[in-house]
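Shown here: the complex without one of its protein chains, the others still in place.
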Amino acid sequence: MNVVVGANQYGKAEVRMAAVTRGPERHELSDLNVSIALSGDLEDVHVTGDNANVVPTDTQKNTVFAFAKQSPVGEIEEFALRLGRHFVSSFDPIHRARVHIEASAWERIEVDGRGHPYAFRRAGDELRTATVVCEADGEWVVSGIQGLIVLKTSGSEFTGYIKDRYTTLEETRERILSTAVTARWRHHGSSIDWLGSFTAARSLLLERFADTHSLSLQQTLYAMASGLIEERPEIVEVRMSMPNRHHFVVDLEPFGLENENEIFRVEDRPYGLIEASILQPGAPPPGPAWDPYPML
Amino acid sequence: MNVVVGANQYGKAEVRMAAVTRGPERHELSDLNVSIALSGDLEDVHVTGDNANVVPTDTQKNTVFAFAKQSPVGEIEEFALRLGRHFVSSFDPIHRARVHIEASAWERIEVDGRGHPYAFRRAGDELRTATVVCEADGEWVVSGIQGLIVLKTSGSEFTGYIKDRYTTLEETRERILSTAVTARWRHHGSSIDWLGSFTAARSLLLERFADTHSLSLQQTLYAMASGLIEERPEIVEVRMSMPNRHHFVVDLEPFGLENENEIFRVEDRPYGLIEASILQPGAPPPGPAWDPYPML
Amino acid sequence: MNVVVGANQYGKAEVRMAAVTRGPERHELSDLNVSIALSGDLEDVHVTGDNANVVPTDTQKNTVFAFAKQSPVGEIEEFALRLGRHFVSSFDPIHRARVHIEASAWERIEVDGRGHPYAFRRAGDELRTATVVCEADGEWVVSGIQGLIVLKTSGSEFTGYIKDRYTTLEETRERILSTAVTARWRHHGSSIDWLGSFTAARSLLLERFADTHSLSLQQTLYAMASGLIEERPEIVEVRMSMPNRHHFVVDLEPFGLENENEIFRVEDRPYGLIEASILQPGAPPPGPAWDPYPML
Partner (left out) sequence: MNVVVGANQYGKAEVRMAAVTRGPERHELSDLNVSIALSGDLEDVHVTGDNANVVPTDTQKNTVFAFAKQSPVGEIEEFALRLGRHFVSSFDPIHRARVHIEASAWERIEVDGRGHPYAFRRAGDELRTATVVCEADGEWVVSGIQGLIVLKTSGSEFTGYIKDRYTTLEETRERILSTAVTARWRHHGSSIDWLGSFTAARSLLLERFADTHSLSLQQTLYAMASGLIEERPEIVEVRMSMPNRHHFVVDLEPFGLENENEIFRVEDRPYGLIEASILQPGAPPPGPAWDPYPML
């Protein structure tokens, strides 16, 4: 054969499921988007179309729904582990399962000062995420947050950078800093108080963003990520991707007005994109935890 | 001439502006998306390309930025009125100005239990909107909300509808009801406590959604809208557009499981779309308040 | 009652359907997105939740699929008319049906210089549209196009406009003109060679865009729309909505380079938005043909 099959994975993506727990006094709601990717002995299905080793993506979808009924969904890291372990342990040809879950947050609607027992309002487009990779003799859990949009109207400067013949940007001691945080953090082990860890991590990210006097967005990213490494022993690595959402001071001089960092135009594109991995010294190797999904 | 110019409008759309008020103790942030549409003596520019009556859209954009500096932005209804009145009063050929503003909500980041003076987190993708139409001798103000996503896990049924040969839907006494509310409400006059009115209207919409036992989404819409008509004398008409975001009970019987309204698949498309205008009896005529923007 | 129900409509939106005609030599493909809105005696469902006059949106969806099987889909105007007439004639409480269809275009994949009998490639995101309104004693048909993105690198100027204290734009004799055309045109009657009319209209829009030396985007819009009025007697009104997708000449002087209209930055927002209705003199009144859908 003059063609080789390399890395590959397949699965059902974006299974949208709502799961309701109907307690006697009030209901609980899980609103999830579940994506599964399996890999293993899958050369034949590529080369000859023999599906003997293929767990259909339709079955994967059914499994998500059935598992949510068989036991409570719980924290998304747990649900992802249940699913991932199932695929690897139930099907010999499947050697690795990656399960990625995004959870939307909902708040109870307030009526007469009290949370309604079964009426909810979606709390924005911020997502809590979990990515789990299971193999026969190893598993990795990455938690995260996405769509956390933050902004500072002060406490951000940018100076001292390289200048060359293409530089026109002027140094500034005061600018708006705004970004949409995507952060994921890798855990040590898989027996963790997931909710407590997530809540603490989210607060740390926000506090560090607010309290760091920013000399660059890289420094802000580091301050945020190192908060998780320093304060949360269960977290061994943090990866963050932060677009710099530029707010430019509008030139109002033509209209006889001074603009002392008050009026900004907001630009969609282009944007800066700042990305880094921040680790605990001696962090265990990540294995397949960060392999890209989708691959492209 | 064998071709006639009918209704027309033009302007700058989606001017993205952030305006910061730098108080001694803390900053305030307005994050706006401003769209302007002007109409008037504009036949010539269409037929011959004579721009003598055209206020360039670039100038409209500059005016937004300059006006935000000249006095505080304030409530979006006020800012839209300032802009609309300006275009109609400053340029003889311009007979009507429509200004539409969308405002994103931001909350202060909590640090040590207190709101940070200048660090913010965007509070979701819900938007507060204002649409103002100004003419020489009339003005109309419509306030609104968009992207308010709500869901009830109980208290919603759907029965007693028409059946024909194409009906397969079964009646239900218990279903999930979920929608993304777009609501706009027309005011009587233009001197109103805009913030107070908006805050009360938003609460009424949420409470009525939560407290109405729903027999149909139309009835829920009516209950929500009539709350504004009944409780807020300054509001003379409410228009709402509410997609029915279907949550279907998953059939788990093939897996030997019962699904008592617990596990749902969420469908993007198709969706029901329920729309209505609900009015005060004897509401003044709307004039151009609801003319579509964009036109198509 | 101190609350009045005004204009309202409801229906199933975005029914995504593919219909295949399996000819002996080759297959034909219709790829449609169908949205339906019904109105009539629907006060009760709003006020009391009585669904006795409601044709469920689920039934509407089923009807789309069944009708596509019962006879060939044909041109989208015809299919929309079949659906619209059905709802108005079959259900007494339903007085008006609006059916809006968007069709994606697909081309056959070329293999060895010939179109494949059953393998297709989607020809871009341009959509052909039809909006039909049916009442007991009247019907209106509007055809259209959406997402037709065009650009001229020459033959466009902008001068002679109003200047005021907020004007900074400089006049230009040479600029890039780019827009995404949304056009809809209303027909006289409903017995028309829909495909022939659409094909001719699309060509006219493109040719007029290319051949008109543009003094403003309004003039270009007029030239395009008046082409349809002048050349196609079956078309009595054209409405167009055209964003001005700004391409700004980049200032390369800081780098010792001259930029003679060669290098442009493309801006997403803000954009100009130019909209107009262009009519045949004495065009019949539009009735409900242009009523907005969605309403907000």
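All chains are identified by letter, namely A, B and C, in their written order; residue positions are counted from 1 within each chain.
Throughout what follows, a residue touches a chain if its C-beta (ideal position, glycine included) is under 8 Å from a C-beta of that chain, and two chains touch if they have at least 3 such contacts.
Source: prediction; values computed, not measured.
Peer 1: Thinking of the complex as a whole, which visible chains are touched by the chain that is not shown?
Peer 2: Within the full complex, the chain not displayed touches A, B, C.
Peer 1: Using the touch definition from the top, which of C:7, C:150 or C:283 touches the missing chain?
Peer 2: C:150
Peer 1: Just to verify: which one of A:20, A:54 or A:204 makes contact with the chain not shown?
Peer 2: In the full complex, the listed residue that touches the missing chain is A:54.
Peer 1: Take the complete complex as the reference. Which residues in subunit C touch the chain that isn't displayed?
Peer 2: Residues of subunit C in touch with the missing chain: 15-22, 27, 29, 31, 62, 65-66, 68-70, 106, 109-111, 116, 118-126, 148-155, 176, 206-207, 209-211, 247, 250, 252, 254-255, 257, 259-268.
Peer 1: Extract the touching residues of subunit B with respect to the undisplayed chain.
Peer 2: Residue positions of subunit B that touch the missing chain: 165-166, 168, 254-256, 268-269.
Peer 1: Name every residue on subunit A in touch with the hidden partner chain.
Peer 2: The list for subunit A reads 1-16, 35, 37, 42, 45-59, 61-63, 66, 90-91, 144, 158-164, 166-169, 182, 184, 214-219, 221-222, 225-226, 229-230, 237, 239-241, 243-244, 269-281, 283, 292, 294-296.
Here is the rule we go by: only the chains that are shown with their structure count from here on.
Peer 1: From the centre of subunit C, which chain's CA centre is farthest?
Peer 2: Relative to subunit C, the chain with the farthest C-alpha centre is A.
Peer 1: Shared interface numbers for subunit A and subunit B above half of all numbers used, same, or below, different?
Peer 2: same
Peer 1: Using mean C-alpha positions as chain centres, tell me how far subunit B is from subunit C in Å, no decimals.
Peer 2: So the centre of subunit B lies 23 Å away from the centre of subunit C.
Peer 1: Based only on mean CA positions, could you tell me how far subunit A sits from subunit C in angstrom?
Peer 2: Using C-alpha averages as centres, the distance is 38 Å.
Peer 1: Could you grab the centroid distance between subunit A and subunit B? Build each centroid from C-alpha atoms only and quote it in angstrom.
Peer 2: The mean C-alpha positions of subunit A and subunit B differ by 30 Å.
Peer 1: Where in subunit C do residues touch two or more other chains at once?
Peer 2: 166, 168, 269
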